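Okay, so here's the structure we're looking at.
For this view, one protein chain was removed and the others were kept in their places.
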Amino acid sequence: MQVSARNALKGTVKKVVVGSVNTEVTLEIAPGVEVTSIITKSSADKLQLTEGKEAYAVIKSSDVILAVD
Amino acid sequence: MQVSARNALKGTVKKVVVGSVNTEVTLEIAPGVEVTSIITKSSADKLQLTEGKEAYAVIKSSDVILAVD
Amino acid sequence: MQVSARNALKGTVKKVVVGSVNTEVTLEIAPGVEVTSIITKSSADKLQLTEGKEAYAVIKSSDVILAVD
Amino acid sequence: MQVSARNALKGTVKKVVVGSVNTEVTLEIAPGVEVTSIITKSSADKLQLTEGKEAYAVIKSSDVILAVD
Amino acid sequence: MQVSARNALKGTVKKVVVGSVNTEVTLEIAPGVEVTSIITKSSADKLQLTEGKEAYAVIKSSDVILAVD
Partner (left out) sequence: MQVSARNALKGTVKKVVVGSVNTEVTLEIAPGVEVTSIITKSSADKLQLTEGKEAYAVIKSSDVILAVD
């Protein structure tokens, strides 16, 4: 499947924290650069996300806020 | 200002495409890893985003969809 | 690619309206039931979305607001 | 109340899963076509969403990602 | 229509800026407190939003980022 979202950052699953409804998944997308995602537990199960697995962080460009110091 | 969003990826502005209402800004957050954002033109002006400037891509963890091949 | 978003509604492209930056795409996901999406023009080009093509409307469950009369 | 969101898909509540903070509600918007929504428990209570009730899935067009096989 | 979104801030339309695809609408929700919204032009037309009209800014609680100085 190819998606319309502009950002699809390839990474490796570093940490999976399973909650009652949601699961928090952290990907390392570059050395020392991490992206955290919260998805439903059922989605995490469906994608079989476990530490070390390769995955993509898909982010719409309109969901990216910019900030400067 | 400190924000509640989980992801604040530091990067350098690589490209700025100015539209009539929106502006598309691309940050390089690691060598070869880019994140594209679409913000309003007035926000881009306010933040004075120009190529080479340091900026952060702020993304809520609930806005990150995960995908696997 | 398999995604974590809960909703992936299969449909057929009914209408494509190309703007300067964004493109509006309408899918028919069931007889008489349509879903409209706004994506960037470059994404629409990448996915080669044209009338009659099969596509999916991918929607995170947290982006669905419910309403009652 | 009339809303600016482009998509308001009429359906029937098929399933309600009550969590501690959030409630997951599934609407059938066409025969065999379902949309899942996660809203806060207090919102679900306020709207009195129960199986069989008629409801709308309201979705902004900018929240719809498109995908092709 | 009653919606599941937690925030429905009542206000008065202060400014309407019409673009080619999108319209920017500013509501005053309290003396000196404004909320800006970007909706599609067709939605703005449908709701007949003009200066002085009463309207609501509907915002999901998960779309509100918090920040402190």
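For reference, chains read A, B, C, D and E in written order, and residue numbers begin at 1 within each chain.
Criterion: contacts are C-beta pairs under 8 Å (C-beta built on N, C-alpha and C of every residue); 3 or more make two chains touch, one makes a residue touch a chain.
Note that the coordinates shown come from a computational prediction; the quantities given were computed from them, not determined experimentally.
Asker: In the full complex, which residues of chain A touch the absent chain?
Answerer: Touch set of chain A with respect to the missing chain: 19-22, 24, 38, 62, 65-69.
Asker: Which parts of chain B are in contact with the chain that was left out?
Answerer: 1-6, 37, 39-40, 42-44, 46-47, 56, 58, 61
Asker: Just checking the interface: what residues of chain D touch the absent partner chain?
Answerer: 1-5, 20-21, 40, 58, 60, 62
Basically, only the chains that are shown with their structure count from here on.
Asker: Count the touching C-beta pairs: is D-E or A-B ahead?
Answerer: Most contacts of the two pairs: A-B.
Asker: Roughly how many whole angstrom separate the Cα centroids of chain A and chain E?
Answerer: Distance between chain centres: 30 Å.
Asker: Using Cα averages as centroids, what's the distance between chain B and chain C in whole Å?
Answerer: Here the centre of chain C sits 24 Å away from the centre of chain B.
Asker: Which chain C residues touch at least two other chains?
Answerer: Answer for chain C, listing residues that touch two or more other chains: 1-6, 20-21, 24, 37-40, 43-44, 47, 56, 58, 60-62, 65-69.
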